[in-house]
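Only a portion of the chains appears, each positioned as in the full assembly.
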Amino acid sequence: MTLLSPEEWQAVALSLRVALWATLGGLPFGILVAYALARWEFPGKQILNGLVHLPLILPPVVTGYLLLLTFGTRGPIGSVLQDIGIVFAFRWTGAALAAGIMAFPLMVRAIRLSIEAVDPKLEQAGATLGASPPWVFATVTLPLVLPGILAGAILAFAKAMGEFGATITFVSNIPGQTQTLPSAIYAFLQVPGGEASALRLVVVSVVIAMTALMLSEVLSRRIAKRVAGA
Amino acid sequence: AANAAEVTVFAAASMKNAMDEISARYAEETGNTAVVSLAGSSALARQIQAGAPADVFISANTDWMDTLEQDGLIDTDSRVDLLGNSIVLVAHDPDAAPVTIDADLPLAEMLGEDRLAMALVDAVPAGIYGKAALTSLGLWDGVMPQVAQTDNVRAALALVATGEAPLGIVYATDAAAEPDVSVLGTFPEDSHAPITYPAATLADGDAAVAQEFLDYLQGPVARAAFERQGFTVLTE
Amino acid sequence: MSLKVELSHRFGTFALDASFEAPQGVTVLFGRSGSGKTTIVNAVAGLLRPDTGRIAVGERVLFDSTRRVWLPTHRRRLGYIFQDARLFPHLTVRQNLAYGRWFAQKAGRSEDSARVIEMLGIGALLDRRPGALSGGERQRVAIGRALLAQPQLILADEPLAALDEERKSEILPYFERLRDETSVPILYVSHSPAEVARLATSVVALQDGRVARQGSATEVLGDPKVTPLGPGGAGAVLETTVATHHPDGLTELQAGGVQLLVPQVQRPPGAHVRVHVEAQDVMLAIRRPEGISALNVLPARILALRIGDGPGALVQLDVGGNLLLARVTRRSATVLGLRTGQEVFAVLKAVSVAKDGIAGRGILPR
């Protein structure tokens, strides 16, 4: 297609990859944290809860800067990870990390709300039938929470598709490596005459996110119908 | 270089158009690739402080370059003042008559109740220069409460372009290309510190390729491209 | 294996303080609504941790507050039929039924699922989800789910309340078979005198969170001093063996020294059958009556006579070594001059005994 330049297609592909990884990579943690916040009592619970919300409260630049300080190659975590071969700084993985962290509060809240809505009586029923807590989680809670997980995932995906401030601050805007759609849009908006190009990219971004949204709605409706019985 | 090399350039986002053109020509001519990462100067400088794999840095102001120089992150010898720019007063009204910008400019009256759009006057270069100019002309105190600051100069331009603010202070480079604003006048060069875009190769980068690209930026192709975008080229 | 329960717990103003021992077989918990039945069952299931107490099944201690023992629910090997069905809404009926087996230890009893499904009449529902079931269907699936979990302890909280009589009479024999053929203790909550009489090996009557009375079914139901199930509940339980099957559809049972004719019981001669005879189904006669439709006219001796404030009287009888209760009016007691030690005849219709006292018409209890 001639709608976009090869470099822009690269940005589209990268954005998709980043958003997918941010979503899928964040999901296990999101589910775990949501479950802990919804069902467990432990010291430091409120601190965890606060931490999770932090990326929402902080201006994205600050989040990006903090990421740069900790996960950069010279940062305390980044340097350790580098030794075992995991590098976030100035890689697409870093963009995924930034997007994932920015999207995390949204994901956790959606999943947590769904977990809180699961009737503990059903989980008890699972236990009486011999399922240990992890099994109860896997066979009762998780399936019932699927709509919430889906909602959390789609929120995270949308957020990751749109995330820009933390990403560009953390991993810069290197075409082919860390230039996602939003950073490309940003760059266009910084110069005269870039609006039209920016608009094209905005449209692409919106189309992708809307497609994902629509899919999630269809899926979620199917799940709901199953449970309602048919 | 015989082998195709890659040079990573961290450049202020306002240089996008010129850098796109220059890097394309550079690739054609040398076979090397220039990867240009465009972002705010502060973000880029911090990334360099954090060990970014950049070879060349072009800042939109001297402060961040100075900071990196103090940190020993740039190759001091390579530092050049690459580009210059000027700031102008723009208006939304296409028929507005040009004015002379000096201490007598009735800026407050021109604004009336309305806003003067600028970039952040304490943080973003265009805003800092603008504030300095207004201050040296003795106009700042009269308009200060009416200044609407944005996080970048393009957003200030947009405020004027949409008519939300009747007047604004932006770079000449931005004003020239925006059909919905008219330039009322240019601020005197001596009313603010010189607007320069310093460039340098980075201490940790690939020195040879970096210097080659930096030289290319000072060559005729680049000069033409920069001038097309309205920049003043400061190197010979 | 017996179940020993001893616990106390507070819920706001409600205080539970109950201790009882449930021998092998079915222990029926009964008591009025709100008397603490579900609370006890939940404690046994490990869904509620009582303030203090001790719960043990055979040698297995499930809970002991003094020794800080607390076996989590999933390791108690239960089959809990909840008062509300609690089916998994996201699983089909088939998956709900299979759920417990998944986690069952190999050691457990392997129950034939096809047979349970047939007994419960849920074969046509297997691919549906609980959302598309009627109330009774849901309850039946819940019963199946618990029974198929290969439990070592069955907890049934009013399992048959939502079912029609016919369905009940098909499911009850199954519980009887569990009681008679396995060593799995069954804790069974029920409000129905018929179910109590028919199933209970032992009975625990609760009142306001306390055990008002407990004992074997024969004892509790045959005691004229307690009619814990209300006036409709008094009755005696006879332990009998099948003597012969008559060609006209009657079965002759041997109960100590007397014969009892009842509608066909589908068990082989020699089989053990318990018969519940409600007090109000027993008529007394001072002479052997002739020309009446009642087939069982049994010589009896009055052991005790309890005349209440109301119009009725309860008479405890010795019938060939068995205890039997008869409920008559005070007027009859006076007119007939009933007194302790008197020899009378107990008149018993065969069909009354059949009503719900022994196995119904559904699947055969073997």
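First chain written, first letter: the chains are A, B and C, and each begins at residue 1.
Assume contacts are C-beta pairs under 8 Å (C-beta built on N, C-alpha and C of every residue); 3 or more make two chains touch, one makes a residue touch a chain.
All values reported here derive from a predicted model rather than from experimental measurement.
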Can you write the chain counts for the whole complex as a formula in the shown labels? A x2, B x1, C x2
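The working rule: only the chains that are shown with their structure count from here on.
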Distance between chain centroids, defined by C-alpha means - chain A, chain B (Å): 34
Could you please state the distance in Å, as a whole number, between where the Cα atoms of chain A are centred and where those of chain C are centred? 56
Touching two or more other chains - residues of chain B: none
For chain A, which residues are in contact with chain B within the complex? 61, 64-65, 68-69, 72-75, 89-90, 168-169, 172-179, 183, 186-194
Mind pulling up the chain C residues that touch chain A in the complex? 45-47, 72-80, 82, 84, 86-91, 99-100, 102-105, 128-133, 145-146, 149, 155
Hey, which residues of chain B end up touching chain A in the complex? 8, 10, 13-17, 35-39, 43-44, 46-47, 50-53, 152, 154, 173-174, 176-178, 229
